[in-house]
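Take this structure first; my questions come after.
Every protein chain except one is present and positioned as in the full complex.
Every chain is named by a letter (A and B) in the order it is written, and numbering of its residues begins at 1.
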Amino acid sequence: MFSDFDFKVVLSSLPYVFGTGMVFTVTLTALAATGGIILGTLIAMMRLSGIAVLAWPAKIYVNFMRSLPLVLVIFWFYFLVPYIGQWLTGASRPISVGAFTSALVTFTLFEAAFFSEIMRAGIQSIPKGQTAAAQAIGLSYRQTMATVILPQAFRNMLPLLLTQTIVLFQDTSLVYVISLTDFMGAASKVAQRDGRLVEMYIFAALVYLVICLVASTLVRRLQRRVAIIR
Amino acid sequence: MHTSHQRRSRGSIGLLFGVSTLLAAGAAQAQDLTGTLAKIKETGAIVIGYRDASVPFSYLDGDQKPVGYAFEICNKVADAVKAHLKLSKLEVKLNPVTSATRIPLIANGTVDLECGSTTNNVDRQKQVSFTNTHFLTATRFVAKKSAKLDKIEDLKGKTVVSTSGTTNIRQINEANTARSLGLTILPAKDHAEAFLMVETGRAVAFVMDDVLLASLAAGSKEPGAYAISSEALSAPEPYGIMLRKDDEPFKKVVDAATAALYKSPEGAALYDKWFTKPIPPRGINLNLPMSEPMKKAFASPSDSADPAAY
Partner (left out) sequence: MNYNWNWRIFFEPSPEGTGTYLDMLLSGLGWTIATALCSWIIAFFLGSVIGVLRTLPSKTANAIGTSYVELFRNIPLLVQMFLWYSVMPEVVPTEWGNWLKQLPNASFYTAVICLGFFTASRVAEQVRAGIESLPRGQRMAGTALGLTTAQTYRYILLPIAYRVILPPMTSEFLNNMKNTSVALTIGLLELTARARSMQEFSSQVFEAFTAATVIYLLISLLVVTLAGRLETRVAVPGSR
């Protein structure tokens, strides 16, 4: 069945699918994960603040994002981000936003909803007594969060945050629907140009499988180390 | 500056409208640039939208770099814009578009010029504008020769594919209802994907502009295995480069640049380069010398959407 499996197609596509595609995928994943975790932490703090005007918008945002398919959100933002930019900067016309920036904004905002749920659980996992103790020694809310609660929450939740980042890494392949050249996009462009779907798609699947397997194994190891400290 | 003026005095809109039109007309000076021209001047960049597989108009060559007939026209337009704005440097940014994303991306300011194979029609003119026509083509379908499909009636009850967001998928949908063909119509993301569905047998025919079908078949693994239908679903329709709607100053510059190019020998040479000579990536020759209506469209450039105008 693999009689006419053409390895040369895969070989000659390597500089393109890795040099252009994988670089895009990894950069997008790293930046969106960083942005998503920061934004997600802020959202989690809003939800746990006990102040209704902060907690409610945060809750609505999270539930809203989690109810929508990512594909739909990608389409939405690809068309909407320039208008949001116009609105934010008060410019007279939509801001021209590159495809990469648009994808970055989409994934940051979308994944923030998921990261915020993890961080919320993380903050709640710290015993209330610690907050009380911090306040008793005269720390402000900001100091309590920054020096006592959040560092521990991050540490406890690190495995989950990284697992979610692996999910994000896989999800970035969906930029295919707007024709961007991520790893999968690059592979499919070569596949379609050369009519070599079988080779390129199997190759892409293997690359994702190896990267994600290695990453999740490392995360599991880390989990064990973090668990002992706790 | 006249916008704030307009906002303040609501009473005499008619008069003000007249005044501001006069102002806009007299505003050839750099300070008073509006819309796309102002944006290009401010950012020092123009964004060109290109297609993945609109051979030979706008597509990726062997190194995955955009090339093509329409793509070159856009680069000439960019040069003209640069000269018009007296810029010493103009960066040309590239953004991929698909049939489905091209109109929203023009409208939302991501892309300034869309260089591809976009049919100029009245419906689309509600959202975008077009410059002078650069090609004329009719809707037909391509199928494997072995399937022996030539007329639209032959497709009855079969599965066909077309590219989503095109006028062609709309026409085949309309024909499907009007002639009760009982077709299953699959939408594909781009032309390469659609052609591949015929190649792999997922669909029996691909409904598209005939020039694109000819190019895709010529570039395929077995060019001899495909036949294009003799019956067409539409009269030859004009292709135009898209720009934002209601941006007269920019359109004027683009119209002037394309008209000058098409009328000059350079225009004919550009046409010959992509339609009668070997083109990348595989050096195929489409052998499509300029038709009479096409010669007319170049001699007196027009941005009309009406097929009868050509």
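Here, a contact is a pair of C-beta atoms (placed from the backbone, for glycine too) under 8 Å apart; a residue touches a chain by one contact, two chains touch by 3 or more.
From a predicted model like this one, the values you see are computed outputs, not experimental measurements.
Across the complete structure, the visible chains that the omitted chain touches are A, B.
The chain not shown here is touched by just one of A:20, A:173 or A:223, and that residue is A:173. Shown as candidates are B:186, B:232 or B:290; the residue that touches the absent chain is B:186.
Check B:41, B:170, B:273 or B:296 against the missing chain and you find that the one touching it is B:170. Residue-level contact of chain B with the missing chain is found at 99-100, 103-104, 107, 123-124, 126-127, 159, 161, 164-165, 170, 173-174, 176-178, 184, 186-189, 200-202, 244-246.
By the touch definition given at the top, chain A reaches the unshown chain through residues 1-2, 64, 66-72, 75-76, 79-80, 83, 86, 94, 170-171, 173-174, 176-177, 184, 188, 197-198, 201-202, 204-205, 208-209, 212-213, 216.
One rule holds in what follows: only the chains that are shown with their structure count from here on.
Here the CA centre of chain A is 35 Å from the CA centre of chain B.
On the chain A side of its complex with chain B, the touching residues are 16, 20, 78-83, 86, 93-99, 102, 177-181, 186, 189, 192-193, 195, 197.
Every residue of chain B that touches chain A in the complex is listed here, in rising order: 35, 39, 43, 47, 52-53, 60, 64, 93, 95-98, 101, 104-105, 108-110, 112, 189-190, 192-193, 196, 199-200, 220-221, 281.
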